[in-house]
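Only one protein chain is missing from this complex, and each of the others stays in its spot.
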Amino acid sequence: MHDISAAITTRFRVAATGCIIGLLVVAVAPWLLDTYLTNILIRTLFLATVVMTVDILWGSVGILTFGQSAFFGIGAYACGLIFTHYGFGPGWALAGLALGIGVGAVVAAATGWLAFFHGSLPLYASIITLALPIVLTQVIFSGGNFTGSSSGLSGFPTYYWDLRIWFWTAGTFLVLTTTAAWLLVRSDFGRVMVAIRENEERCAYLGIPVSRIKIMLMIASAVIASAAGFGYAAFSNVVAPELASFQLGTEFLIWTALGGRGTLLGPIFAALGIDTMSSWLSGTMPFLWKLLIGVVFVAVIVLLPRGFAPLVGGLFRRILPVRTAGAPARVLVPDTRSRLGQGADDQKPPLRIEHLSRRYGSLSVLTDVTMTGRASHLLGIIGPNGAGKTTLMRCISDGSERSGGKVEINGAEIGRGAPQDIVALGVGRSFQNTNLFDTLTVADCLLLARYRIDGARLFRSSVGIALPEPALDILRATGLDQRLADETGNLSHGMKRGLELAMVLATEPSVLLLDEPTAGLTRPERMVIGKVLGRLTRDYGLCIVLIEHDLDFVREISDRVVVLHQGSILMEGTVDEVVSSELVRSVYAGHHVEAAQ
Amino acid sequence: MAILVLDILTTAAILFAVSAGLLIILGVMKLINFAHGAFLTVGGYMAYLNGAAGLSPWLSIPLAAGVGFLGGLVIERVIVRPLYDRPLDAILATWGLGIVIGQLITLGFGRGVQFAPNPISGTTELFGVDYSAYRLAVAVIAVLLVVALSALLKLTRFGLNARAVIMNERLARGLGIDSTRVRALTFGLGAALACAAGALITPLISVDPNMGLPWLVNSFMLVMVAGVSFPSLLVASLILGGAQVVVSTYANPILGGMTIVVAAALVLRISPKGFSRA
Amino acid sequence: MSTPLLTVDALTSGYDSAAVLHDVSLQVDRARIVAILGKNGMGKSTLLKTIMGFVRPISGRITLDGRDVTGAAPNFMARAGMAHAPQEHTLFQDLTVGDNLRLGVATDRLFRQCLPEVEAVFPRMIERLGQRAGTLSGGEQKMLLMSRALIARPKIMLVDEISEGLQPTMVDRIAQALLRARDELGIAVLLVEQHLDFALSVADRVAMMKLGEIVEEGTRQELAASDGLAAHLAV
């Protein structure tokens, strides 16, 4: 336990050191800079704060947003409008700040509701964020004298503090928000953010409320951007529609891309550098300057998708080898409060499917499937390729999939629920392909799986990962408990399968849907999985639905078998009944059958 | 009333013409071309150059299409192809490309407004009202465009290959279709359509380095709603364009300007597939 | 002795980092039918996908007509004379039968020339040229799949579990079509099957695949006599 706490304190020490260095630089800078540069930099510092939030959204969670300028503009206009039309003073300033943040948060929530829902395309979300500033500037333009329309508002009373005080205010704001962001992206929650970026679908099936998290992050970054906008307006004494325009929004994106998305510091330095350079160069070569930025931007996107930061970072590391504060060592602990298997009720079937159908256009993949999964039972689903087995799993675990019929989990209808809602009802689903979250470590993946139960700490990393006993069994049996810090991309196929199963178990389901969990595994590995599945039904009372081709394996572990053929249930019975059935034998072995027609 | 109907029809026709190039690129390549606005602008400048050279104003449309096609092929090769598996980056790169094209035009022609000659001027009497002859001509051209594009997709070999790639790229490749080439041609075609549309609308508006930009977002929204078929793009143009005209006429034009964006966003929120499955 | 049409040499292939095929070698001569037998999940489809170029081999070599085509793209393989009749996502469901057939050849002119060829084997396809492929019955879809592979007059066809779920009469039709392709058109076939009788009725040579490896190989007479074959396929 000793070096674990050391790792944690290292992380906080790095954050604290960075924060203090940043604050020192901010404190000293105004004494070294002339008035002009100080002036320029105060504004740029506010802009850089917004860029930092763009990097959180885009670099960490993968939301390509064109609309961050809208929130900046909302904050700025809150300042301009309050001071122009209502009053000036500390009370009014606070009211304006609160108004800006409040309106920004509400608009962000509404935008998030529009842009993020289960099944929304990233492209669609991006276009919504593009529409936001366009609509907002239109509103500002038509605001007449109230908003100052195209001319904006200016000359309202504000605090004519000494430039140094403004510099310190803006700089401290930037350093503190960045430190918080740095801790956030390196916390447990930060791992969840990366996981959403890498594989949103899979996150949803682990019960992580992806849309809600995205909306929350949108709101949080809107709050910071609004506050920055408020500061910008209060300092510069001007608000204009261009502060909310999508042109500024795309400029934020350009700075983020050039600096290096996902690096936090890269975009900030890019913002500071490019905006300051613009002040110099746009006067002497206004058109060429923009052309140059455009060309460099395209080149960076195509050739250097991670921006310049990794280059600079690499150089820095070569000259000055510092130990980076990596992920802390993590330990697995049994979940003493695990509810896995509790509440299993032999009387009430955990899974009930009635008249389920699924059509793609005119193509019918499932027709009128009715079946029941009982507690402490393992139900095998067999059938030739294309029989609709995987579609059946999909229809159980995502409410928007089926075309007709009813699915009940533990007595509750799934309705049109998104995967994470159905996970909450007690469904766990494993997938055929083993693409996990390639850049995350084994421990990170397990933490993700625990999000639904344990949540994720916002600014800190957990040390212990509490897992139910069977999940620990699998990890131990596959040797994964020794490789917690390895990236999953480097694991063997068998280990990936094991991890997949352990993750599903970590969500503590009562109905487990397994899609060929042993495909591509060696015989000893299959034995392990088979044993665990046996324990899960026997000792924990789980209802397991298993798709499997290997009939030997199915025979070993199943209680009952359902044979799917061309989207319908051909037969249901015990393994022996099914295996001895001439009908099934012929379908499965490829001999002729007229049963379907 | 006749005027309102004509306004709706011609507005829908213009919107369709302007969005068609975006749609075909989205359909085959699954990427939104943010340089679309810049392509429209290029088309406008082709019309201007065509006029300055003293050629027939009708020639500007094929001229723009030709330039767009060649430019599209080059852009696809250099910028778009490396980004096929990074769709969001492709958005950014094409956006950056739009900036570059805009700045090049500004450097070449200046920021001022240019003029292209009108192929048809004045009004025609239709349903008892005098109506802008060129708008009516655009409507006719848009209808021809729907027919031509549908025929291209339905009847020609290229169209068949493109549809095969849209439906199942893997299977198409297994049948010997070079999907890389199909994509390159599609991007060229999309760029050609965008440039031609720019030349087409030029007589109604003016030529300046930013002329394409205002059309960009409405086009995005229309193709997002329309999915990947030209007939449903026409339906989307009629419904949303009609809503824009009605709101502009009976409420006010500023709200009208936001109608398409807001309505499309709501349609997509409620039914993510838009009109394509309706 | 002429060079074999298709050789696969020490091929290892799979998805992600997991190899599904291990060190597989085989060869197909001109105008010969080779069947690979094995149960589901043993790597048969992966073998075909790797030869066709959908899956990049991890190691090993593939040659077609003496030319090294290891790692070539599927569209290249198709144009080089290899037709693939896959097991899943076989047809463009929303296109007509005619369009599906058109996609089987490189140009529309060739299509018109080759259409009678199809008519001779599967006249029913010609009756239904305008029908959407998705509305065909399962058996008709298989016929279309075969027709599309044949119309291109490939050097070799890779056929993936074509007999699955078909009535016996239809299986016979397919078998005859394959034999005709071999004997009259000189097309070689690499067949992947679980249907023992069907495979033995058409194949010149048979290989048995298990867990990504070829465990037995020989002429159909040799294999038919082997005990292992039935054992491997037993449920």
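We just call them A, B and C in the order they show up, numbering each chain from 1.
By our rule, a residue touches a chain if its C-beta (ideal position, glycine included) is under 8 Å from a C-beta of that chain, and two chains touch if they have at least 3 such contacts.
Everything that follows uses one rule, which is that contacts and distances are computed from a predicted model.
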Determine which name in "Branched-chain amino acid transport system substrate-binding protein", "NADH-quinone oxidoreductase subunit H", "Nucleoside ABC transporter membrane protein" or "Heme exporter protein D" the UniProt entry assigns to the undisplayed chain of the complex.
"Branched-chain amino acid transport system substrate-binding protein"
Visible chains that the absent chain touches, using the contact criterion stated earlier
A, B
In the full complex, which of B:Pro203, B:Gly227 or B:Gly274 touches the chain missing from this view?
B:Pro203
Among A:Ala181, A:Val238, A:Leu392 or A:Ala519, single out the residue that touches the unshown chain.
A:Val238
By the contact criterion defined above, which parts of chain A meet the unshown chain? Give residue numbers in ascending order.
34-36, 39-40, 43, 138, 141-142, 144, 148-155, 160, 236-243, 248, 278-279, 282-283, 286-287, 290
Which residues does chain B use to touch the chain missing from this display?
3-4, 7, 10-11, 14, 106, 110-115, 118, 121-123, 130-135, 203-206, 208, 210-211, 213-214, 244-245, 248-249, 252-254, 256-257
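The criterion applied here is as follows: only the chains that are shown with their structure count from here on.
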Would you please write down the residue numbers of chain C that are in contact with two or more other chains?
94
Quick check on the complex: what are the chain C residues that touch chain B?
52, 54, 73-75, 78-79, 84, 86, 89-92, 94-95, 99, 102-104, 106-108, 148, 152
Under the stated contact criterion, what part of chain A meets chain C in this complex?
361-363, 384-386, 433-435, 492-493, 496, 516, 519-520, 549-551, 565-566, 579, 585, 587-594, 596
Can you name the residues of chain B that touch chain A in the complex?
32, 78-79, 82-83, 86-89, 91-93, 95-97, 99-100, 103-104, 106-107, 217, 220-221, 224, 254, 257-258, 261-262, 265-266, 268-269, 272
